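The complex appears here minus one protein chain, its other protein chains still in place.
By letter and in written order, the chains are A, B and C; residue numbering begins at 1 in each of them.
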Amino acid sequence: MQTYIRVLEKPKLKNPILIEGLPGIGNVGRIAAGYLIEELKAKKFAELYSPHFLPYVLLHDNVAEVLKNEFYFWKNPKGDDIIILVGDSQAGDPSGVGHYEVVEKILDFCQELGVKKIFTLGGFATGEIEEMKGIEVLGAVNEAKLAKTYASAGVNFSDTASRIGMIVGATGLLIGLAKQRNMEGVCLMGETAGFPILTDPRAAEKVLQSLAKMLGVAVDLGTLDKRVKEMEEFLKKIEKMQQKAMKQLTTKEGEKLSYIG
Amino acid sequence: MQTYIRVLEKPKLKNPILIEGLPGIGNVGRIAAGYLIEELKAKKFAELYSPHFLPYVLLHDNVAEVLKNEFYFWKNPKGDDIIILVGDSQAGDPSGVGHYEVVEKILDFCQELGVKKIFTLGGFATGEIEEMKGIEVLGAVNEAKLAKTYASAGVNFSDTASRIGMIVGATGLLIGLAKQRNMEGVCLMGETAGFPILTDPRAAEKVLQSLAKMLGVAVDLGTLDKRVKEMEEFLKKIEKMQQKAMKQLTTKEGEKLSYIG
Amino acid sequence: MQTYIRVLEKPKLKNPILIEGLPGIGNVGRIAAGYLIEELKAKKFAELYSPHFLPYVLLHDNVAEVLKNEFYFWKNPKGDDIIILVGDSQAGDPSGVGHYEVVEKILDFCQELGVKKIFTLGGFATGEIEEMKGIEVLGAVNEAKLAKTYASAGVNFSDTASRIGMIVGATGLLIGLAKQRNMEGVCLMGETAGFPILTDPRAAEKVLQSLAKMLGVAVDLGTLDKRVKEMEEFLKKIEKMQQKAMKQLTTKEGEKLSYIG
Partner (left out) sequence: MQTYIRVLEKPKLKNPILIEGLPGIGNVGRIAAGYLIEELKAKKFAELYSPHFLPYVLLHDNVAEVLKNEFYFWKNPKGDDIIILVGDSQAGDPSGVGHYEVVEKILDFCQELGVKKIFTLGGFATGEIEEMKGIEVLGAVNEAKLAKTYASAGVNFSDTASRIGMIVGATGLLIGLAKQRNMEGVCLMGETAGFPILTDPRAAEKVLQSLAKMLGVAVDLGTLDKRVKEMEEFLKKIEKMQQKAMKQLTTKEGEKLSYIG
């Protein structure tokens, strides 16, 4: 079995733009792309399967489903049409082979559909939980001039190299390999704590705000805002617990020290 | 070398149903499928070899044999014929490539034979040794309606997603990938402790009871019952040893504490 | 690049028998096969290269050489001709893919040359350094009747399964996969300590004694005997050092105990 795409419907698209949001740090890209699908009522038209995904099935209720990526489209009444790529998984192998195979397959498919612009969405780990207003979106491009084209969308294109250095997985490879096909590529990465279990709608909202500006598409972020508020509540609880734990720890350490001393 | 199937005999089968029981947690599936082969006096007709199995040979007395999977058939005088898949091994690589190759090869072969229904058998680890009567069989399907079709077989289809979340290996992939070929797929998983060395005939018996109901095939579980009793004796011994060890440990910990304090 | 064989010369061989001795536990097989090449003055006629060998070159003086396996032949004036396979390496990947590819390539080549019997040589680790006279050779076959055919060669075919259970790598796979090509396969394994740095000419001598009987070929083991004596000297030194270390350790432990107690 090779990586393959199962086409459910062949939509006619006008200058389609690919937006990718696969699982990754803080699930930022996935949340952002998933939200976009809901808000725009985008329609699924293709699925990608790969032997490079991990060998298990996910259970939705009692229904087992093989890991897959999914393509949705949205016909933009006022501008270029949009394709959104989401999914359960990226390639699971530590070496490059699986990642390259899946990403090339995605690019082949997009090229056939006439895609010439790609936006990839992700998070990057800071190790800190920041205030909502302080969360930055860092940007990378696959051609220097693109940073100027999108300069006014509130994305920090200046510190990306010094703060990140590299972009791992599909989010990076998609724009890197798109260059050889003369496709424009922009990667937007929202700052997130990067704690393993914490999915981060706040970074996703920041990323979507910038993306909407770049695309000139109005996206109502109201529903995401609600999730962000729930998350902030959750973060406050965690913080309190941490403070409490810290206190106990310090006291104990103090006791220990006094005991040893 | 690619994964390949060596056909020993080409049986003519009537609406054949595949039952899979490969090695896995508690070896539940393997014991169940192996027992079925013995009870039904099923006949081997094909072997599967793969470079994705680990690179060693097993010794049966002094005879070295490459790892393989085996297909058996049983002609059902009163209903659909049955194919049973057992074996020494699943694919050994941690990434998906080997698993996908082997499972697709099995499905190709079954499709040629006219299989339209697949039952996969396995265990799932609870970390607890439960009473025989408390052992549940959880079920997963590859189409929602199948859970209703088989509702009366004593299988819990309601808690599978919340208690398991995913099914790893051939047991899951077989029904997941079967869906794309319009084959029905049901996975039955018996609760087992999941201790590495413990193969579990008790969970296997529970799985077989449900399977027999689903298939409408009478299977005499008498011989398996004997093994279950042996296992229960063994479990009692383990429990006693654990209690003894626990006692000693507690006392020692107590001594230590009093010594330190 | 695929695994390939570079043929240097095409010898005409009479019922050739393959003898394999690749690197492994105690390097028993490699020493035995290498000694055989020297004693019989066998001639190299082919080399096997594989991308599944590890990615480095070995230095012989200052000359860098890619890892390879080598085929030698010896024209037996009194019986069947002999092919000897030695080499720097077995496949380096932990999964089966590389091992299967290399072993199948060896079997393809041998089949073309008319090979119908294969002897593989190896060691198996006991964790103990035994007296020369106590070293046993365990045997495995790929057909039950072969154990009887070679019953009088001083090989223990009775305890192989219970003491080993499996044979890892080319030594096992060669005879396992040979069966499907109707080639006879016998594996001889000499008991060795299995310490990582210790290559073991003693086990190699025992293996060669049995092999010579099975083949009906006279092999002068005099030179190997010398190496065995050197090894025995070396083992005595190690033993003395161990006893010394043990003594010191015991005393120290005793001191510690008295100190704690």
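Convention: contacts are C-beta pairs under 8 Å (C-beta built on N, C-alpha and C of every residue); 3 or more make two chains touch, one makes a residue touch a chain.
Because the structure is a prediction, the values reported are computed rather than measured.
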Report summary line: Of the chains on display, those the missing one touches are A, C
Query raised in the report: Which residue among A:Pro16, A:Gly29 or A:Gly139 touches the omitted chain?
Result: A:Gly139
Query - Which residue of A:Ile5, A:Leu54, A:Met132 or A:Val168 touches the chain not shown here - result: A:Val168
**Report entry** Residue among A:Leu18, A:Val57 or A:Ala91 touching the omitted chain
**Finding:** A:Ala91
Query raised in the report: For chain A, which residues reach the chain that was dropped from this view?
Result: 91, 95-101, 104, 139-144, 147, 157-158, 160-161, 164-169, 172-173, 175-177, 179-180, 185, 187
Query raised in the report: For chain C, which residues touch the unseen chain?
Result: 1, 6, 50-66, 92-93, 98
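By definition in this document, only the chains that are shown with their structure count from here on.
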**Report entry** Topology of the chain contact graph, where touching chains are joined (line, ring, star, complete, other)
**Finding:** line
Requested in this report: Take the average of all CA coordinates in chain A, do the same for chain C, and state the distance between these two points in whole angstrom.
Outcome: 53
Query - Centre distance in Å when chain A and chain B are each reduced to the mean of their C-alpha atoms - result: 37
Query raised in the report: Multi-chain contacts in chain A: which residues touch at least two other chains?
Result: none
